[in-house]
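Of the protein chains in this complex, all but one are displayed in their positions.
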Amino acid sequence: MKLILKNGFVYDPLNGINGEKMDICIEDGKIVEDVKDAKVIDCSGKVVMPGGVEIHSHIAGGKVNVGRLMRPEDHIKNVMPKTRLTRAVNGYSTPSTFLTGYLYAKLGYTTAFTAAMPPLMARHTHEELHDIPMLDKGALTLMGNNWFVMRYLKRGDVELAAAFVAWLLKAAKGYAIKVVNPGGGEAWGWGRDVRSLDDPVPHFDITPREIISGLAKVNEMLSLPHSIHLHANNLGRVGNYVTTLETMEVPNGTKPARERQVVQLTHAQFHSYGGDSWRTFASEAESIAKAVNNNENVIIDIGQVVFGDTTTMTADGPMEYYLSSLTGLKWANKNIELETSPGVTPFVYSKRSPVSAVQWAVGLELALHIKDPFKVLLTTDHPNGAPFFKYPTIIAWLMSARYREETMKEVHGAAQKNTTLATIDREYDFYEIAVITRAGQAKSLGLAEKGHLGVGADADVAVYDLNPEEVDPSRDYKLIEEKFARTSYTIKGGEIVVKDGEIVKVVDGRTLYIDAKVDEGLERELMRDIDYYFKRFYSVNLANYPVQEVYLTNPTPVQIDASNVR
Amino acid sequence: MEITLITGRTVAQGEAMEKGKTGEDFKRACAVIELDPEDMSKLGAYDGDEVRVRTSEGEVVVVAKKSRDAPHPGVAFIPMGPWANVIVGGDTESTGMPPFKGIKAEITLAKGERVLSAEELIAQVYKLKE
Amino acid sequence: MQEVVLTPKEQPSYGLIAECISCDVFAGKSIEEIEALPVYYGNKQGKLGDFFDVSGEVASSAEEMRIVIAGDVTKTRWIGREMSAGEIVVKGSAEMYVGAWMRGGRIVVEGDVGAFSGMLMRGGELRVEGNAGDYLGCSYRGEWRGMSGGTIIVEGNAGMEVGQNLNGGRIFVKGSVESFAGVRMKKGLLVVGSATDRVGAQMTGGTIVVLGSILRLLPSFDFAGEVENPEIDGESFEGVFKKYTGDHAERNAKGVLYVRKE
Partner (left out) sequence: MHRYTDVICSFCGTLCDDIEVVVEDNRIVDVKHACRIGTAKFFASNDYEHRILKPMVRKNGKLVEASLDEAVERAAEILKSATKPLLYGWSSTSCEAHSVGIELAEELGGVIDNTTTVCHGPSALAIHDAGYISCTLGEVKNRADLIIYWGANPMHGHPRHLSRYSIFPRGYFRERGQQDRELIVIDVRKTDTAKIANKFIRVNYGEDYELISALRKVVNGGELHQESVAGVPREEIIALAEKMKNAQFGVLFFGMGLTQSYGRHRNIDNAICLVRDLNTHTKFVIMAMRGHYNVVGFNEVLSWQAGFPFAVDMGRGFAWYNPGETTANDVLQRGECDAALIIASDPVSHFPRKSIEHLAKIPIIAIDIHPTPTTQLADVVIPSAIVGIEVDGTAYRMDAVPLRLRKVKEPPEGVLSDVEILRRILAKVRGEQLAAKAEVAR
């Protein structure tokens, strides 16, 4: 399909374009310089941005489905019958796969990475990704409690660790190294946790600090597109900001092999808490923001909270246990052999709760205190802070101090008292919104053809019915909220998939994964060791472990030459 | 004699099922009732005797077998399959699950009566469509 | 009060979803509009008029509205769903989900109701003169915040799991109830004539009163003395009752169970 998006206000931060009126030309799924005989879409008076890129969202896999299995009451919400084009859908905090694709497309998103894939369950993750239409996809692969990783790093064999990571990414068809509560997942195999960076992992004689720094090193040895993606220890605990600050220092000795950070500290909101009990629970967002501002190696995504009913889910098993014991609500847990230990429990963020109110403020504080928008990515850690389709509300809060003030009036006074949010008058503009929802995410993920509208980029575009010359986001925040929820057009791979907020075409995206080659001799050594371990300690044979390419929609390997690793 | 009837899986039933349900193996594995030895002597039945099992839903003739899992007086077991299910009750009590275990049943001797094959049983109980 | 009479014609064997039978929906409509309201059976959509003769006077507001169903509708479901005001009288028996998500008003069924009736009620009154099925006044599957307000009164018996996850409101069953009455109950009052077993299973709060006997008490309830003519939630009960607390299978359970002393 050939298209010209005519005369829109274009926000393309990676190419330094800030609201200029221009045309975007599309041919064969790519942005091109010029195009003839194309269908013209009039974008005058509208905002044009690259398609949104989701860097961290629990949209597919075992624990998402446990969330669905556990919460039928979540699936009598958002119920929509099948249409000629779309499937029957339902689900609020754990939407069905089809709905996930449709909803992202309506928000103008065209790419999404699922946040945590255990390799043993990778086939499941890919089965669900297969059934999520409209998006290009990838999966962050859990490694922070992997027995092989811990063994190799413990004995200082970083090369073998790198070879293993390369093998594992290919076997699981994963895209990046995800680290969740390093060491804590293994400790949870015995009902325990690790509570500081130097707490040794039971039986493995390694510390979270060593796991983080080791994997950061491995990541750069392999020169992977994304940095390590780190869910730090002590998530959700009172006073955890101390651990978070320490954690940021850990990979400082490692130089990035690409133009990006060394670590993305994910859902930082859940890691920026002060106080010494739930009674004195307070924000330390300012301290965290300051550290991020001063650290070239670290970026964060927010993990913003929006009030309402949701389902929390994470590979941080001990944390989910802790949370469910606070609420008394139903709780699912799944220890996965040699790899990780996810958990799931429902949660209600109540405006009347002092803790929820502070959590809500913390995310916004982080976004507003961190100066460089490329260091702050918009997430809700879907569905942990809120379902992803609440992004428009968060965008409106960031663009309007007045909206924040209005909300502040409705929530518990702790938000006013125990955070700095009320003192901040910064307001994001469209350019900065484009950074935190697409440009910054694409940059962090190392996706050269996404998150921008330069020639050669993927023709993924979102058009919003907002005229920057007429709309004052600070005042018209309700309009911002409304228009970011339904694009005028979403263009995916050069095809119009959403028009006026409705799905007009259903497409399958691509699935990206890392295919990194290391030295053959090193790989042979690795395979001998893995073989021994599999036979004895896994419950599946090695031959049945790797995910076949047939599970991926339009499988797209990202070739990495790491043969210098030996 | 009054008993509490339980139905369930056995390895023989599983094995026979995989070979198809029309064979003798399947009947041999499923058209049986495992009884507590004491219950058997009370009933006057020996291993291999035919007995009639009757519930509120219907009745079926199966072969009595001495249970190897005894003692469990008053509790009897029929492997899952058509013989068990023509006498299993229906009410799921709004859960979807019929009562496959814990059915009140009456057992009487039926020595010499023919145990129907699965095919015969189905044809007899559920009138085949014309 | 104005009255619309629905006279049942033949009901489909597939089960009829007639959530439109509600004073909120009828109010302000013409008889023709009411006849044209959608009902569902299997994969088909039909009109209310296909299954009921509609006659009478329609009120302009739900408060002023009474709907009379003139006979048995044992294949019709979801009568009075989410109703907020007015009155429905069923002069016969109805099937599942009568008064589900009801917020106000009153529903009287002169015969029996099927399972899941009064599901997740928040207000109003559901009165059943016959028997109720399983899951009377229950929550939806997985929803821990069950029925939270309103009153259910059953003159006859009720089935399994009456008041499952009850989180407020009152349920009175004059006859007997099957197993698991008040299971996972958190708040509210459940009064039954007599009960079988597992009364109050896994309850953490609220009160259950058994006016007659129970077949068997769970081992996780503790005897807490005898009480004469107890007054509970503003209701007074005559006679001597044995008081139990539980379900102590749960940590910090604060449920109370009264069983009349024989």
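Note that the chains take the letters A, B and C in the order they are written out, and that residue 1 is the start of every chain.
The rule we apply is simple: a contact is a pair of C-beta atoms (placed from the backbone, for glycine too) under 8 Å apart; a residue touches a chain by one contact, two chains touch by 3 or more.
Everything numeric in this text was worked out from a predicted model, so none of it was measured.
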Given that one chain is not shown, what are the shown chains it touches? A, B, C
Touching the absent chain in the whole complex: find that residue among A:5, A:153 or A:336. A:336
Please identify which residue in A:190, A:278 or A:532 touches the non-displayed chain. A:190
Residue positions on subunit C contacting the omitted chain are 12-15, 17, 40-45, 96, 115-116, 134-135, 140-142, 144, 165, 179-180, 183-184, 198, 201-202, 216, 218-220, 222, 247-251
Contact with the hidden chain only, please: which subunit A residues? 60, 62, 64-66, 68-75, 79-82, 87-91, 96-98, 120-121, 123-124, 127-128, 130-131, 189-191, 203, 321, 324-325, 330-338, 341, 344-345, 536-541, 543-544, 548, 550-551
So which bits of subunit B touch the chain we can't see? 4, 6-11, 14-15, 18-23, 57-58, 67-72, 75, 77, 80-82, 85-90, 92-102, 118-119, 121-123, 125-130
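Note that only the chains that are shown with their structure count from here on.
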Here the gap between subunit B and subunit C, centre to centre from mean Cα coordinates and rounded to Å, is 39
Write out the stretch or stretches of subunit B touching subunit C in their complex. 93-94
Given the complex, residues on subunit A that touch subunit C span 70-74, 76, 329-330
Subunit C to subunit B touching residues, read off their complex: 115-116, 133-135, 159-160, 178
